[in-house]
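Read the structure below first, then the notes.
A single protein chain has been removed from this complex, and every other one stays in its place.
Per-chain residue numbering starts at 1, and chain names A, B and C are given in the order in which the chains are listed.
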């Protein structure tokens, strides 16, 4: 019995290395196969919604999706079995996505049409960076994340003010244009305002009266100035990060106190005063 | 008599703390309830303009709006009563908005349809920052305001030149395209130019002749370069503010070697290693 | 005889001060009246092209335009008479615009419809800055001009590459989509590409085939990255100018050698080494 358990233990460890590891050749190969399957699966689900393709190859697509789902299910079960703390994995971000990636197909047995929800598998792509583990790209995506995070608050404050403005502008346009021009309600007016301020401009609703067009022109010019604001916020964050690279460097860290940021040519640590050895 | 007046005094003071204060629990709770009511009220007015909802629930919506208006009216009266200088409040920005928030409903008794103007209540949201009093957000919104203010003049000069250009381009398009393509007048041509230069592009009017399309392409490429200008202005202001935070400061110069540029929190001169005395 | 000539001289000088001067009250008032007339004139020409207004008030508008034209003609003649070097004025930028502002009305006697060209009067607005002579605004418009000029070359190089790309993309779309989707020729394909790359997106022509839509999506994502380039160019120029203000100041100029740029807290001139006195 002990022997068998030990074999099971070895099996678990092997599986864990393949599923979670990215350093062994087998683990890396598995990751690439997984990525390929996710890509294939997402493409299949997409194509299944195209009338022409679906009517001809629905059965073939249906089989492929089940095969991939079976593979993902086995993978999910193995991930739970092989890991030390399965509960933590199950309720982690990727654990939930892994479950959501297989659930819809099983639901489709009872509710036909639910299979389309499998598209959520696309979220598994987010793991790509972890999997590929290219330091340079990880660094870039970290910088991106950092800059976006730093500007998040300012952008939220900005969007708050923009939203209040859209309510006011949307109401004015509803009153000015009326139902004939497609401004059937205030929410519709707000929708139009957002479409215009963001410079998307579908043209499904557009002002028809001279006054409405005059106000619309003002809104556009306002939007012209306004679109600069989030750009300015994000850019300033990026510039901050980029400039830090050229003015100060982390190359000559202090060997006494560990302080890292100094001018490129600093001779003494500005924290503890000890000499820096390049 | 004196006792009664004193009671009225106490009442006034209590009301003032609740209405204007943001530090007591009661004052804060009142603010949150008020915010909720404004949000509810704005949503109700919006929904009342949607045909499907209005035809079914018009009566219920109408009652709700009157209840909220009554609440806002009482609040407005109490605000006047409880404050020391009521005249100053009445003619302040928020005082006027508070009045405008209740007036339309009373006007709607005589002029049905005026109730829609209650949407101006959305402006009361601007008070949110004051109410919530989150230092970090206040700081962000202050920075936003400062950067926009600093770039206001440059943007106005820029828009002045853009507007002159739209008159010229709009007239050319009117002459080239003529009435068949929707360019029915010079103001229409200017409207089209603004729609195009701001990259909104509804497509309700678009050039049909080859020459018109050629000029339109030129205008778009012009707009391409031009949209960069307000962005550049605002971004430079943000960058200025952001960089000021991270750039090294010249306040704590080294008293031994005279070196001036150090990090804000440097303890030792990074040139000669001697201690810095702030 | 001599006396009369002298009177003419005095008249010329007076006229010159009123027309060209911006410092006397009379000269300033004349400028403001002129600005008002230009604005009125441009509005009248615009309104005359609006069917509804033109059919009712054409005669009144026609008279107003002639009165203003008469005024502008007298002004033009006086400008030539009063100035020392009339030829230089006549062939200067503003001299030509002043002539173009009156010519169309006289041409309209022989060619009805030419009166619309009077819209060129809008260009006289460019003189506003000169006239108003507000130092701060002049400074802002100078900074704008400088930043745009500095980035002109880079933007031209960029547009050159974009134009080559539009030829290639436009041809591909013409081949893929064909005449049914509105891509009737390669120039039309190029027009569509410019409309898409600049994110204007009228929607008068839009791809209908799956392959065409796929390529269009690629073009949009390309345009997404590309639109950042002119913005980046202009912004960097603005940032350069803005940052120069905060890092070095021109306040403590050297009294010995006249060198102007120093760090805000520089104690010695970095040019001649003499002490700086704040």
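As a working rule, contacts are C-beta pairs under 8 Å (C-beta built on N, C-alpha and C of every residue); 3 or more make two chains touch, one makes a residue touch a chain.
Please read these numbers as outputs of a predicted model, since none were measured by experiment.
The missing chain, though absent from the display, is touched by one residue of C:14, C:145 or C:240; that residue is C:240. Checked against the full complex, the candidates A:68, A:105, A:157 or A:195 give a single residue touching the omitted chain, namely A:195. When the full complex is taken into account, the listed residue touching the unshown chain is A:45, out of A:18, A:45 or A:83. Residues of subunit C that touch the chain left out of the display are 153-154, 157-158, 160-161, 164, 167-168, 171, 174-175, 184-187, 190, 196, 199-203, 206, 210, 213-214, 216-217, 220-221, 223-225, 227-229, 231-233, 235-237, 239-240, 243-244, 247, 261-263, 266-275. Seen across the whole complex, the unshown chain contacts subunit B at 199-203, 231, 235, 239, 253, 257-261, 271-272. In the full complex, subunit A touches the hidden chain at residues 42, 45-47, 49-51, 116, 119-120, 122-123, 125-126, 128, 136-137, 140-141, 143-144, 147-148, 155, 159, 162, 187-188, 190-191, 194-195, 198-204, 227, 230-235, 237-239, 241-243, 245-247, 263-265.
Simple rule for what comes next: only the chains that are shown with their structure count from here on.
Two copies of one chain, subunit A and subunit C, form a contact in which over half of the residue numbers belong to both partners.
If you average the Cα atoms of subunit A and of subunit B, the two centres end up 29 Å apart. Centre-to-centre separation of subunit A and subunit C, using mean CA positions: 42 Å. Across the assembly, subunit B contributes residues 187, 190, 199-203, 227, 231-233, 235, 237, 239, 243, 247 that each touch 2 or more other chains.
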